[in-house]
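This is the structure I want to talk about, given as structure tokens.
Missing here: one protein chain of the complex. Every other protein chain is in place.
Order of writing sets the chain letters: A, B and C. Residues in each chain are counted from 1.
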Amino acid sequence: MTEYTQKIREIAKKLLSEGKVDVVIGFREGTVPLMAEPCLVSDPAGVDQLVFNSFCGVNLANYLPRRKDRIAVVAKGCDSRNMAQHIAENQINRDQLVIIGAPCTRMMDRRKVAAAVDGKDITSVAEADGRLTVTGPGFEKVLDRESVLQDNCAICVHVNPVLSDEMLADPLPEQEKDRYTDIREVEAMTPGERYAHFEELLSGCIRCYACRNACPLCYCPTCFVDESKPQWVGKSIDPTDTLTFHFLRAFHCAGRCTDCGACERACPVGINVRQFTKKLEKDCKELFDWEAGMSPDVRPPLDTFRPDDPGKFIK
Amino acid sequence: MGIDPGRLHFSWISSAEATKFVDVATKVIEEVKALGPADRFVKEKAQVA
Amino acid sequence: MENPYYPYPVRIASTVIETEDRNLKTFKFEFLDPADEEKFSYMPGQFAELSVTGKGEIPIGIASSPTEKGFLMFTVNKVGVVSSALHNMVEGDIMGVRGPMGNWYPWEKLQGKNVVIIGGGFAFTTLRSSIVYMLHPDNRKKFGDIHVVYGARSPGMLLYRDELAEWERRDDINMHITVDRADDPDWKYNVGFVPSITEKNAPKADNDTYAIVCGPPIMIKFTQPVLEKLGYAHDHIIMSLENRMKCGIGMCGRCNIGMEFVCKDGPVFTLEELNRTPREY
Partner (left out) sequence: MRFLKITKNDWARGVEGLKDSFRVFGPVLERSHFNFRPLEKGQEPDFSFRNTRLSPKSTVYPQSEILFTYTLDKSRPDHHVHKEPPRDETPRAILGIRPCDAKAFGLVKLNFDTPEYKDPYWLSAYEATTLVGLACDEPCSACFCTSAGSGPFDEAGLDVLLKDEGDHYLVKVLTEKGGKLVSAAGWAGEASGAEKAFVDGAAVAAEKITSFVSADKLAGKVTNQLHNAKFWDDVAFSCINCGTCTFLCPTCWCFDIQDEVAGTDGVRMKNWDSCMFPLFTLHGTGHNPRGQKTDRVRQRFMHKLKYFVDRYDKGIMCVGCGRCVQHCPVNIDIRRVCEIMNEYEPEPETCPA
């Protein structure tokens, strides 16, 4: 990881001092263990705050829409796919971007780490050789990296950036994974069971919209839940309204979601929000052989029509 | 989502196919009536407690 | 414990379309319970939350004057959900009024002073209240000269046209009505923007002259330098602000400018006070 950090600083410094970009978007050291803060550097003297580690889980594609300047941005596999998606959706121009590709060793989940030490207070972490050493007052514990990966990272099949102008390392091998075991379980339920399952899943939701705001796809100027003329969804914590919000948001992300995990990472009450988006991801894969954000040049399946699109549901 | 499949119908009907529209609409109504009142995604009064 | 969220039930006594674009309507309300009228005691410059049952509430300046008894009057611009619903309501319908809220123009301080009222567009409502209040026989002698500069886009967009004409005929108030463009060949008043009419007609500043300014942001922006040029000190320029509001009682947290809540500490501030707060309005 230190090599990545070193290299990001070098590239950032070069790009800024040569005037190739106006700003660099990357991460700086967090103020608490297991965190890193996205930051923007515009002065070559400021590049030394940039770091890269296993807690850089925030999707930096989130910071690109509506920017007018030339930007160098650090991109993991999923970030780069969301950037490709942004380019396809005209949220940013490819020629504004210098993408600093980071073949991703997959990010760790701070809440899993905390749970692995029974919620004890963690004051520092160190990472080496696939292991994470966690220390706090009166304890030290070594965790296997694989056991504390973010859920989406554990099943990630695209760790390498799909777009890049600079690379921090050679591409890493991609894993073969069955991504949809949990989704198949839900699919096997009867409609009634499924409804009950979703109600239970969302029972703790506080409608803070952190999932939506963390999502790089949710850049609509006015979200449907914020519309007042007409008001589509009630604003209290009524369970029907809450379900409606999550389902509709997931549908808006169909064929666009890269399973970057931003929603789940942001959820303050630990809801497995990806269950919704992953179902649609699975459908897009099976019906259209489509994975989102693999190229900025191919139109996504939901904004194109082909005569051979699957149509069995039409009676 | 947990919606009964019988409550959701897709059909392709051209503006010229009035009879088909009537047939489909009648069939849908019959099927939905047979299922009885929906109890999912139904909001009576906000449950906030 | 008094419930400050409780809207007094009122009946719509009358509605009048004020302007040619039909977007401004004046409503007169009567309290269902006459005792509520006693509780609703207000001063010109205050506002109330109009509560359309089933839709929500909107904060609107009170256009009637406390010297007018038996009704409350509001002029509402049709912009959002509640105001649109209100525009569709008719005489006899029941709704709610919550208030009065906020502070008012500093009538104590204005005693014995000259008052220059500068208004634009549909922000003339609390200014109407103020004029009616000052012109009331019990009050007129408490004030010095009264000047009114009031402008709208066109003659058909002026509010309270009958009253304006009546005030024009009086000799104890100096009216300077203006429109941006006069499409009416019989238009007999000024043509021009409020700032320039102010510059031409407003009295020179002195310690005994206060300006009350209420209008769209663009008018305020260009009127302020004119008043400064005429020598008005910032503590002699009185303004009324608008912000998005919900509770109207300083609790819901959205309308603040710095530490002040527009709904409770305002909406009336002097320019001197505003200079000290972030311009988040």
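Operating definition for what follows: a contact is a pair of C-beta atoms (placed from the backbone, for glycine too) under 8 Å apart; a residue touches a chain by one contact, two chains touch by 3 or more.
What you see is a predicted model; the values in this text were computed from it and never measured.
Q: If you put the missing chain back into the full complex, which of the shown chains would it touch?
A: A, B, C
Q: Any idea which of C:Ala35, C:Val79 or C:Ala165 touches the chain not displayed?
A: Spelled out, the listed residue whose C-beta touches the missing chain is C:Val79.
Q: For the chain not shown, which residue from A:Val32, A:Ala45, A:Ala128 or A:Val142 touches it across the whole complex?
A: A:Val32
Q: For the chain not shown, which residue from A:Met83, A:Val125, A:Ala210 or A:Ala250 touches it across the whole complex?
A: Residue touching the chain left out of view: A:Ala210.
Q: Residues of subunit C in contact with the chain that isn't shown?
A: Interface residues of subunit C facing the absent chain: 1-7, 9, 32, 51, 53-58, 79-80, 83, 93-96, 217, 242-244, 246-247, 249-259, 264, 276-281.
Q: Contacts of subunit A with the missing chain: which residues?
A: Missing-chain contacts on subunit A: residues 30-32, 35-40, 58, 62-63, 111, 115, 119, 121-123, 136-137, 204, 206-210, 213-214, 226, 234-238, 262, 265-266, 268-270.
Q: Footprint of the hidden chain on subunit B, which residues?
A: On the subunit B side, contact with the omitted chain comes from 43-46, 48-49.
Going forward, only the chains that are shown with their structure count from here on.
Q: Just the number, please: Cα centre separation of subunit A and subunit C in whole Å.
A: Averaging C-alpha atoms per chain gives centres 50 Å apart.
Q: Find every residue in subunit B that makes contact with two or more other chains and list them.
A: Residues of subunit B never touch two or more of the other chains.
Q: Mind listing the subunit C positions that touch subunit A in their complex?
A: On the subunit C side, the touching residues are 80-81, 84.
Q: Which subunit B residues qualify as touching subunit A in the complex?
A: That would be residues 1-5, 9-12, 24, 40-43, 46-48 of subunit B.
Q: Touching residues of subunit A toward subunit C in the complex: what are they?
A: 228-229, 231
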